[in-house]
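There's a structure below that I have some questions on.
A single protein chain has been removed from this complex, and every other one stays in its place.
Just so it is clear, A, B and C label the chains in written order, and each chain counts residues from 1 on its own.
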Amino acid sequence: MPPPDVFVAETSFHVRYAETDAMGIIHHASYIIYFEEGRSSYARQRGASYADFERQGFVLAVTEIHARYVKAVRYDQRITVRSWLAEIKSRTVTFEYEIVDAETGDLFVTGHSKHICLNSKGQISILPENWRGWTLS
Amino acid sequence: MPPPDVFVAETSFHVRYAETDAMGIIHHASYIIYFEEGRSSYARQRGASYADFERQGFVLAVTEIHARYVKAVRYDQRITVRSWLAEIKSRTVTFEYEIVDAETGDLFVTGHSKHICLNSKGQISILPENWRGWTLS
Amino acid sequence: MPPPDVFVAETSFHVRYAETDAMGIIHHASYIIYFEEGRSSYARQRGASYADFERQGFVLAVTEIHARYVKAVRYDQRITVRSWLAEIKSRTVTFEYEIVDAETGDLFVTGHSKHICLNSKGQISILPENWRGWTLS
Partner (left out) sequence: MPPPDVFVAETSFHVRYAETDAMGIIHHASYIIYFEEGRSSYARQRGASYADFERQGFVLAVTEIHARYVKAVRYDQRITVRSWLAEIKSRTVTFEYEIVDAETGDLFVTGHSKHICLNSKGQISILPENWRGWTLS
C-alpha cells in the first residue's frame, strides 16, 4: 500500500485477450508493461509526460524490476494500476506499484522499478528540471 | 508454397509460452512477429542484415500485412518460417511467408507483407544498393 | 470508413511505450492486438462479451487478418479503434476496423479479420444464440 501523503496516480483499463496465456490467466510479463503504463500515467498526471522527457533529450533507463504475484487476473477484468514515487534523487527514480481489481479492490500484483536518467549519448545525467522538482507527495 | 527457383530463407525455433493465449494456442498476432523474424533471417542469409539497412540511414516501413491461419500451434512445438521475395522494386518490397511444423512439415500459417523504404526524414527513398541488387532467386 | 447504418463500436486509449519499436513508432503487430481490443469492445457494447462467449463453451478462432498501414503512431498518442461487423453467418464472422487519432481523427490503419466458431472439441460450430442474432446495424 502507498504510504500516507504520497501522490498516487491511478489508471484503469480492461486487460487484453492477447495478454492471457495457456494457463487462462494474464501472463506474468504483462504486469511489467502495466507498471510502465502506471509510470506513463503518473508523469501525465503531474504535468510532465514521458514523451516530453524524451523530447528534452533524455531517456529513463530501467535498472531493476521486481514484481510479486498475489492473485491471477483473467480476460475481461478491469484493473487499476496505482503508481507512486518511492524515491527521487538527482539522477535516479524509484516507482512503486499496486495492481488491484478496478471493481472490488482485490490485490493482484505489487512491485517496484528503478531507473536512471541518461542523455542522448548514453551518459548518466541529472533529471530534467520539471521531473527533478517532484516531491513524493 | 514458394514458386520454383526462388531463394527461400528458413529459420526454425520453439514457440514461446508467453505467445500462447487462453485458447491454449499461439495468439494470432505472434505470427506477424514470426514473419518479421523470417524477414530478418532472409536478410542475414543474403548477407545484408536489416541492422545494416538501418545503419545506412533507412527504415523499411510496413505498409500491409496479410495472414491466413490454417492450423493452430501449441506451446513447445518447433516451427519453421520460410520467407521469400515476391516482388522487389526500386522503393518497395513484398515478402511472402509460410510457417510449418519443423518436424512434420504441416502447414500452420501463410501470409505476406509489403514494405516501403524511407530515409531518416521519413521520405520515400530508393532501397540501399545491397538490397536493390537482390533478385527473387 | 464504416458503411452508413452499421453499428460501430469505439474504444479509445493511449498507446504504450512497450508497443513502440526502434523506428520510434508503434510496431505493426501491435495494431493486430488493437483490432482484438476493438472486437472485445464491440461485443461488450452489444451486451454479449467475448468472456461469456467462451463461458458458453465456444472459441472464436481467427482465420484471416489483414491490415493496411497509412500513417505511423508515436508514443503518448491517443487512438480510437472503430470496429464493425462486415458479415455474420451461422458459423463465421468478419469484422472491419479503422484506427484513427483520438484527437484529430487522422487515419492510421485499416483492416479486417475473419473468424470461425469452434466448440470445445475444436469442431466448427454454430455461433451462440446471443451472437447469432446480431444484425450489422
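Please note the rule applied: contacts are C-beta pairs under 8 Å (C-beta built on N, C-alpha and C of every residue); 3 or more make two chains touch, one makes a residue touch a chain.
Computed from a prediction, not measured in an experiment: that's the story for all the values here.
Peer 1: Which candidate, A:Val8, A:Val59 or A:Ala86, sits in contact with the chain we can't see?
Peer 2: A:Val59
Peer 1: Return the single residue from A:Ile33, A:Ala86 or A:Leu107 that touches the missing chain.
Peer 2: Spelled out, the listed residue whose C-beta touches the missing chain is A:Ile33.
Peer 1: Would you write out the residues of subunit C that touch the absent chain, in ascending order?
Peer 2: Residues in contact with the chain left out: 17-18, 20-22, 24-25, 27, 29, 74-75.
Peer 1: At which residues does subunit A meet the chain that is not included here?
Peer 2: 22-23, 28-29, 32-33, 36, 54, 59, 61-69, 72
Peer 1: List the subunit B residues touching the unshown chain?
Peer 2: Residues of subunit B in touch with the missing chain: 13-14, 16-18, 33, 36-37, 40, 49-51, 54, 74-76.
The criterion applied here is as follows: only the chains that are shown with their structure count from here on.
Peer 1: Could you classify the subunit A-subunit B contact as same or different, where same means more than half of all interface residue numbers appear on both copies?
Peer 2: Answer same: the two copies use largely identical residue numbers here.
Peer 1: When the Cα trace of subunit A is superposed on that of subunit C, what is the rotation angle, expressed as a multiple of 5 degrees?
Peer 2: My answer is 180 degrees for the C-alpha fit.
Peer 1: Among the chains, which has its CA centre at the largest distance from subunit B's?
Peer 2: Ranked by distance of C-alpha centres from subunit B, the top chain is A.
Peer 1: Where the CA atoms of subunit B average out and where those of subunit C average out, how many Å apart are those spots?
Peer 2: Subunit B and subunit C have C-alpha centres separated by 24 Å.
Peer 1: When you check subunit C against every other chain, which residues touch at least two of them?
Peer 2: Within subunit C, residues 33, 36, 54 contact more than one other chain.
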